[in-house]
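Removed: one protein chain of the complex. Kept in place: all other protein chains.
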Amino acid sequence: MLILMHKDATRRQIEAVCSHVKQSGLSPHEIPGSIRMAIGITGNQGALSPEQFAHLDGVAECVPVSKPYKLVSREVKPESTVVDIRGVKVGDGSLSVIAGPCSVESRDQVFRTAEAVVNSGVQLFRGGAFKPRTSPYSFQGLKQEGLRLLEEVRRQFDLRIVTEVKDAATLDEVAEVADVVQIGARNMQNFTLLENAGRLRMPVLLKRGMSATLKELFMAAEYLLSLGNFQVILCERGIRTFETMTRNTFDLSAVVLIKRHTHLPVIADPSHGVGIDWAVPPMARAAVVAGADGVMVEVHPEPAKALSDGQQSLTFDTYAKLATELNELAAWRTAHR
Amino acid sequence: MLILMHKDATRRQIEAVCSHVKQSGLSPHEIPGSIRMAIGITGNQGALSPEQFAHLDGVAECVPVSKPYKLVSREVKPESTVVDIRGVKVGDGSLSVIAGPCSVESRDQVFRTAEAVVNSGVQLFRGGAFKPRTSPYSFQGLKQEGLRLLEEVRRQFDLRIVTEVKDAATLDEVAEVADVVQIGARNMQNFTLLENAGRLRMPVLLKRGMSATLKELFMAAEYLLSLGNFQVILCERGIRTFETMTRNTFDLSAVVLIKRHTHLPVIADPSHGVGIDWAVPPMARAAVVAGADGVMVEVHPEPAKALSDGQQSLTFDTYAKLATELNELAAWRTAHR
Amino acid sequence: MLILMHKDATRRQIEAVCSHVKQSGLSPHEIPGSIRMAIGITGNQGALSPEQFAHLDGVAECVPVSKPYKLVSREVKPESTVVDIRGVKVGDGSLSVIAGPCSVESRDQVFRTAEAVVNSGVQLFRGGAFKPRTSPYSFQGLKQEGLRLLEEVRRQFDLRIVTEVKDAATLDEVAEVADVVQIGARNMQNFTLLENAGRLRMPVLLKRGMSATLKELFMAAEYLLSLGNFQVILCERGIRTFETMTRNTFDLSAVVLIKRHTHLPVIADPSHGVGIDWAVPPMARAAVVAGADGVMVEVHPEPAKALSDGQQSLTFDTYAKLATELNELAAWRTAHR
Partner (left out) sequence: MLILMHKDATRRQIEAVCSHVKQSGLSPHEIPGSIRMAIGITGNQGALSPEQFAHLDGVAECVPVSKPYKLVSREVKPESTVVDIRGVKVGDGSLSVIAGPCSVESRDQVFRTAEAVVNSGVQLFRGGAFKPRTSPYSFQGLKQEGLRLLEEVRRQFDLRIVTEVKDAATLDEVAEVADVVQIGARNMQNFTLLENAGRLRMPVLLKRGMSATLKELFMAAEYLLSLGNFQVILCERGIRTFETMTRNTFDLSAVVLIKRHTHLPVIADPSHGVGIDWAVPPMARAAVVAGADGVMVEVHPEPAKALSDGQQSLTFDTYAKLATELNELAAWRTAHR
């Protein structure tokens, strides 16, 4: 923490701040500047809160200088975390594709899609049974019936299931079917859900909130790790900006920053990131060469009839072509490591 | 819903779209334009989803023309809703001030603040027992102990208690102590919590999410009303923008738009909206003359020692002066209705 | 400037940074922390650029601690600047209303509006002759013809004219007619225009850019003051956010922060800030009690027929009622200083 004093702060005010710092068991360091005094604080474990000092007389501003996250930080754990999903590794340098429909809608829909996914050589299947929806009048998922269908898919196709948990109350039943429990963007700061998911001992896919800074995403992941769940995969899925031609603004640079600042694997979700079917393949390709550990895409037998996210879902044909391209780019990437 | 066809859409494509509309039990209306054909759809109850039509051949864009919210809309219920909090009315044209500390920290802190609040003539007391925090390492509230202190305050000072619920699991215990259950910004789209709060039959204060559009806020309230809880108060508490000199950007125009588009009362929270103590009084005054039904402010005996939100909490002196000013402006407002 | 070293920075790297600091004629101060070393820099006049140090080995981050603006800062000049517009003072604690049409459209339109403005007791008249427009196909203003009409208004009604300058090439002719030269939001970082306006010796109204931080607004004003023009008025006119129900998000807290951090007068422009006629009066009232030195509103004889900004222009009746209210609130404000 660095405390910046007002230009006109008196000697007495400066000393009072230093004395307050000492009383907190920390060490103050005066740094005289051309227009103001700054006071550096040392001796703290972890980050200090500006609130402790901002109200003292003569204080102009408090600038935090330590990062507030620890366990997720690559400074603390330099080697990359590899998450093992029943033998499928995410974060080991290979490319993990996760594909499937937005929502589980029917046995026919989910089985046809699973077949298309398996045929493309992909082992991770996404599909929502519980759907958080902006409107109370929208389709909210097949719920338990959806979980049963996912379980069937899991057994029949030997796919790993990535599915969203909507709340703490249904976490256990979701965790029973899922190989990866997904926490959606709107729940990124649902701390109760994070606490419950932190007590699981299985992979969690944590999506960035739609207006979450990367620091907030890291802190949300810190909830999971601090409770002992280290099998965490982060996911960039677009942020909210002023632009309205896309559903969200897909912040691909987040992938690069997540890899640099944390040791956790990161997945890109261009389907939600852009929200337009024809824009998904170029952004998925981009994610691979930018270094994403995986890409998640929505696929549907008939996007025009999807009960949710039809506008951003790929047909089987488009998906198959994309899967091939992504593999080629992943091979290129491996060759250039 | 208005469907805009591509400039080069063929006659056959236009007819296929019209036929698709008819199969959905709706009526298509061709509107030939100078550069493209538009197709208006009528016959629907409530809003249609663009997804049903966006993928048909020749369709360029689908423009929704009905509003997706119903029960909260002033078009549907023109008279303003008045929420009754054990005899204290919010939304009847008077000004409701809600004051108290961010968090309940100790018996002494909460009682001293309650006394200051009562002395200012205010009847609604805020204070958090469960605190959602960005960092797992920050103070998370006194929890059950905090609720007990709020209950004491409620009895001893005859104050109405506004306190936040963090999750569905603790809703019942919070609802027992609270006169108004507050749903915080990070939970605005916690749909499970909304569903549970919608089944309550007591007042709920719903804060706008930090990057929620007003339409999304209205849809979140629609969850509550559609489950039968009509005692809903909305709250503007600042939105996330690129500006970093303030904690959030306090969107005061939201107050005006909420009053126009819905029949629900609206409270302004300048403490979170701006996040700087000296900026709270001017913004609180502004909220009154802009038409807010109430103002919520954070007050603390010693802001410098607050365990949360110290930077934006008012001292008792500043608060007392502000309370007087707000009453004067409320009187001015009443005289000009 | 505070330089934060990497957790694993070597002693040699730290010393190399300190030595680099000394070579720049500045003084380094080592501040050992629990997880990393920080190096405070003193001895600089004005702000340093992080670029000078960010690339040295072992440096994790550079945190600027001095403010980059000087002449506009209230720290440097504590007393408020009062701008004198041919005898009309802005910034002296009184309220200055600026009213008039968005664009000068015709002799009839501008004269009828000027009469309504004068009748409300207002002395500052706005009206655009040169209109920057997003589309090349939109009405771009009457240009020189518009200036002539403004000159007539100025003489006939003894109004002070506030009118926008679109570029450096037309600055002289605009400055001849104007009492206040307005630099619009899209030109806030048109540095050539700022440099030319900085050489004027007459009042300039500088609008905040639609995505400008307050620091950037202050730096733009610094261009004007650093060239010797101290007659600068700042203007908040709404910023761009994700919200689409309003034209912009009117950041009223900017008024409070501008008054605190600079000595310059500040005007609120709720017409552009919100962009909806019925939302202008409440936001204008709010601006007064939040401490704005003035309020600028668009008025038009027939808003439905306006060539620009009709949706946010007030009728004469609404305007007259608003002007009275604003005066009452200004009187209240004076009584409470």
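A, B and C are the chain letters, set down in written order, and residue numbers restart from 1 in every chain.
In this text, a residue touches a chain if its C-beta (ideal position, glycine included) is under 8 Å from a C-beta of that chain, and two chains touch if they have at least 3 such contacts.
Predicted model only: the values in this text are computed from it and were never measured.
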| item | value |
| --- | --- |
| Which residue of B:E15, B:E75, B:E145 or B:E302 touches the chain not shown here | B:E75 |
| Residue in contact with the excluded chain [from C:L56, C:V76 or C:A320] | C:L56 |
| Residue touching the undisplayed chain, where the options are B:A38, B:M202 or B:L227 | B:A38 |
| Hidden partner chain, touching residue among C:S73, C:S96, C:Q109 or C:N187 | C:N187 |
| Hidden partner chain, residues of chain A it touches | 211, 213-215, 239, 241-246, 249-253, 255-257, 260, 273-274, 278-279, 282-283, 285-291, 325, 328-329, 332, 336 |
| Touching residues on chain B - with respect to the absent chain | 2, 4, 6-8, 29, 31-36, 38, 40, 42-45, 63, 65-66, 75, 211, 240-242, 244 |
| Chain C, residues in touch with the chain not shown (by the definition above) | 46-47, 49-52, 54-56, 68-69, 132-138, 166-169, 186-187, 189-193, 210-211, 216, 219, 222-223, 226-227, 240, 277, 303-306, 308-311 |
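As a working rule, only the chains that are shown with their structure count from here on.
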| item | value |
| --- | --- |
| Farthest-lying chain, centroid of Cα atoms versus that of chain B | C |
| Type of chain A:chain B copy interface by residue overlap (half), same or different | same |
| Chain B and chain C: spacing of chain centres that average the CA atoms, whole Å | 30 |
| Centroid spacing, where centroids are CA-atom means, of chain A and chain C in whole angstrom | 38 |
| Chain A: positions in contact with at least two other chains | 46, 211, 240 |
